[in-house]
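Here is the structure we will look at.
Apart from one protein chain that is not included, each protein chain of the complex appears where it belongs.
Which chain is which? They are A and B, in the order written, and residues in each are numbered from 1.
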Amino acid sequence: MEYTASVIAEYLGGEVEGNPEIAVTSFARIEQGKPGQLCFLANPKYEHYLYTTKASIVLVNKNYELKKPVECTLIRVEDAYEGIASLLELFQKSKKDNKKGRSWRAKISWSAKLGKKVYVGAFAYIGKKVKIGNNVKIYPHVYIGDGVTIGDGTILYSGVKIYHDCVIGANCILHAGAVLGSDGFGFAPLPDGGYKKIPQLGNVVIEDDVEIGANTAIDRATMGSTIIKKGVKLDNLIQVAHNVFIDESTVMAAQVGVAGSTKVGKYCMIGGQAGFGGHNVIGDRVIAAAQTGIIGNVKDGKTLRGSPGIDLTVYQRSYAIFKNLSELRNDVFELKKQLTQLNDNKSAK
Amino acid sequence: MEYTASVIAEYLGGEVEGNPEIAVTSFARIEQGKPGQLCFLANPKYEHYLYTTKASIVLVNKNYELKKPVECTLIRVEDAYEGIASLLELFQKSKKDNKKGRSWRAKISWSAKLGKKVYVGAFAYIGKKVKIGNNVKIYPHVYIGDGVTIGDGTILYSGVKIYHDCVIGANCILHAGAVLGSDGFGFAPLPDGGYKKIPQLGNVVIEDDVEIGANTAIDRATMGSTIIKKGVKLDNLIQVAHNVFIDESTVMAAQVGVAGSTKVGKYCMIGGQAGFGGHNVIGDRVIAAAQTGIIGNVKDGKTLRGSPGIDLTVYQRSYAIFKNLSELRNDVFELKKQLTQLNDNKSAK
Partner (left out) sequence: MEYTASVIAEYLGGEVEGNPEIAVTSFARIEQGKPGQLCFLANPKYEHYLYTTKASIVLVNKNYELKKPVECTLIRVEDAYEGIASLLELFQKSKKDNKKGRSWRAKISWSAKLGKKVYVGAFAYIGKKVKIGNNVKIYPHVYIGDGVTIGDGTILYSGVKIYHDCVIGANCILHAGAVLGSDGFGFAPLPDGGYKKIPQLGNVVIEDDVEIGANTAIDRATMGSTIIKKGVKLDNLIQVAHNVFIDESTVMAAQVGVAGSTKVGKYCMIGGQAGFGGHNVIGDRVIAAAQTGIIGNVKDGKTLRGSPGIDLTVYQRSYAIFKNLSELRNDVFELKKQLTQLNDNKSAK
């Protein structure tokens, strides 16, 4: 399908700058754009490609100022990143959905209740008393333990494993290999140095609009629930320990770890490989750089870096000096020498 | 089922402080306790909840000193954490086990030998010459390669993958998505800058009472065995490389990585996201803080932090100064200025 710049601009509520009749058939990243393709510019790092791209159309922010003339046609929108998201979404919806029906190769317990238009792929396992909403997609090799509940429109990709009694909301996306409801890591030390397992009798509750990345693991609570609130986005290979609570619309990049019983606030943005200590309370809108070790409670709006995490600007300032620490030490040695000399001279007088 | 404080105290060998006839039907975390529920207090961070909880009964340590009167009934036991573990265990055992029999949807090789009361879920795969003990539970989508041995009472949750010839002990728990026996990461450099794969012909040996977390990966040895000794507890998303040896009752939190051929001693406690370099020997009872990079050999009983890991107290002291490194540098600048002035004055005299 072809779309002209003027049609796209109208859909997005934007304005064409260039040839309104130029048409595109597919998308590309700005550094790889070819004639007949549409790109976008949101990250200033890629700005120079705007002036060399062969793409026919580029979405840019309304207030973007051209440094020199461009060959492509621009469409100016409020937010180019959101604009491309809308177009990609439109494109995706236009593709025919061929994931339908229940495979006879799946195992669906008699006592499970499935909604309308549920796709169940081959080799999927649906346990006893499971409740599944409408329009849910269950890919091959998904395991849904006894007593699990899943809301409307949720997608479970191949190999997702959900232990018994967990609850998943509506319109969630769980990527391949994600594990929900595995036992929390709880052991009581024994006098002989060994450990006694503490049974984990709680569950995991995932609210609506949550996305969970590939091979991410979320442990069930010891008692009560490990809770992931509405709109949370977790990337791949993340660890969420038992009894954790992650509040609305917080996003965590890949390989983050959250230790047991920690509460993370709303609208936080956590960089990759960061880790949270256990039993802490993290405020809202907290930002942590990648690899930060977040230990102790954190107030709303803090931005952290380092291990343990401290204020980002403090860390950067200190780290800049750390890089030159041998100079600082040499300065101190020199000062000591000079001062000793001064003192020697004085006493020699 | 209802249990009274006096019955619970008798079971645990503890003492009731309050109403011995008050009854509970379920468990809760102390911050969420309601009437009819039993909670416990072990971590001092949660102490204040003891005075506000609505729970009927709270387990506390024998020697815990009340700061003010409480509304709940207390049961004093030697160790509240171990006490709750015992009660949860009792509760779990009282639940009927409905995982029985061998699904006709499983693939069990003719040459495999299974013990008594083995559960084999749908879509499980059991290879040739596999030996499985009594009371083993094999959940759906488990893969057990040729020649694997599994001891009595072990549980393999959905999606566990065990490559050929690995040996798993008795009473182990392997959580969903755990991979045992994948090839070690061994390559010999070639003159053209590429690599030649070194076949990994060994296996993985897991002794008794080991728990392995969700999506954890343990590579097979190049030759001989990667060995996890009795009572080791590994959390989720841990990497254990080829030829590693982890000694008895060591516990590792989530996302720890152990590089090839390293030996880790007994009774170690390793924090989340910590990493071990390769070819090192780590002593017994070593403790590493989260995110520590353990490089080189480590003596018994050390407590480490940092990357590379140094003595915890040294790290903390140095890090406290690191936070104020710009002040220290300014002090040095100021000293230099003053000393220059002093020297100038002197030479001016």
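The criterion applied here is as follows: a contact is a pair of C-beta atoms (placed from the backbone, for glycine too) under 8 Å apart; a residue touches a chain by one contact, two chains touch by 3 or more.
In this text, all values refer to a predicted model and were calculated from it rather than measured experimentally.
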| item | value |
| --- | --- |
| Option from B:F40, B:Y119 or B:Y143 whose C-beta touches the chain left out | B:Y143 |
| Selected residue (touches chain absent from view) among A:H164, A:K196, A:K233 or A:R317 | A:K233 |
| Residues of subunit A (touch criterion as defined above) contacting the omitted chain | 27-29, 32, 43, 45-46, 79, 81-82, 84-85, 88-89, 91-92, 98, 103, 105, 121-123, 139-141, 157-159, 173, 175-177, 209, 211, 213-215, 231, 233, 235-237, 248-249, 251, 253-255, 266-267, 272-273, 290-291, 306-307, 319, 322-326, 328-329, 332, 335-336, 339, 342-343, 346 |
| Residue ranges of subunit B at the interface with the undisplayed chain | 107, 123, 125, 128, 141, 143, 145-146, 159, 161, 163, 177, 179, 182-183, 185-190, 193-199, 201, 215, 217, 219, 221-224, 237, 239, 241, 243, 255, 257, 259, 261, 273, 275, 277, 279, 291, 293, 295, 307-308, 310, 314, 317-318, 321-322, 328, 331-332, 335, 338-339, 342 |
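Note that only the chains that are shown with their structure count from here on.
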| item | value |
| --- | --- |
| Cα-centroid distance, subunit A relative to subunit B, in whole angstrom | 24 |
